[in-house]
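Heads up, one of the protein chains got dropped from this complex, but the rest are sitting where they should.
Entry: chain A
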Amino acid sequence: MNFASRAAVAAVRAPDGRTRVTRLRSDGPLALRESGGAVYLVGAGAGPLGGDDLELTIDVGPDACLAVRSAAASLVLPGRRPGPSRLAVRARVAAGARLVFEPEPAIAAAGCDHRALAEVTLERGATLTWREEIVLGRHGERPGRYVSRFDVTYDGLPLLHHELRVDENATSAAVLGAAKAAGTVLLAGEDLTREPYAAEGLGVLPLAGPAVLVTALAEDTVRLRDRLTRGTAEARLAAGIEDPPQSPPTTRAAVSRDAGAVAGTAPDGGAGRR
């Protein structure tokens, strides 16, 4: 079974200064849960599978602070029916607001044909931490086709346009070489280093706009995460920031969910997926 799913999360700053999640809409395999000050993608069922068309919209209102994470790595698989799978994440971060988007890695399984799209609109004065990690196949496996496009604007100007194509050219020493995992962390809007830094498999790259792209290649996902964490610290420490900004806890009260679209109770929810 294939899904066209539209999930959404929205957060605003409440009068008491805390962030309140005002919208949490799960749909099909995109199930969202609020827990411990973050919204988690819990993934009802396997996937994405070939033919899936998934969209997640994130809206962070002025001065609000939202973290979106995932409970586990996602395994991107071919479907029973031909055709690519697609996951689009569109986020708007308003002035003074902060979004942390840190899902677990996506594993591109053999035979997959996947397009990941992320479109992020940052208003002037917004801050962002956006992590993406791709694992090229399960153990001992060559990945299918996986294209990840990342488009970010800041204050209406292009900040980053970045498309990683895991295809027949990706094993070139100019692209990914022998790496089995590739990842980036985009830090934007904070006080960040303007000095580039490079080490084996790790680059800390100040962009032309107010942002730093931490980029890493590694032989496995553990080393990839280590490098990205080290690069992120490097980008902040070099700018004199001792403690990275943390998201304040969101209040669990007053969360309104769209009728009929609550995770697990949607008619086409996770149950029918296996």
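What we mean here is this: a contact is a pair of C-beta atoms (placed from the backbone, for glycine too) under 8 Å apart; a residue touches a chain by one contact, two chains touch by 3 or more; residues count from 1.
As a working rule, contacts and distances are computed from a predicted model.
Engineer: Just go with whichever of "NADH-quinone oxidoreductase subunit NuoB", "Urease accessory protein UreF", "Quinol oxidase subunit 2" or "WD40 repeat domain-containing protein" UniProt uses as the name of the absent chain.
Structural biologist: "Urease accessory protein UreF"
Engineer: Among A:54, A:205 or A:228, which one is in touch with the chain left out?
Structural biologist: Within the whole complex, the residue contacting the unshown chain is A:205.
Engineer: If I consider the whole complex, including the chain that's not displayed, which of A:36, A:83 or A:196 touches that chain?
Structural biologist: A:196
Engineer: In the whole complex, what residues of chain A lie against the chain that is missing from view?
Structural biologist: 149, 151-152, 157-165, 167, 169-177, 179, 182, 184, 196-198, 201-203, 205-209, 213, 215-217
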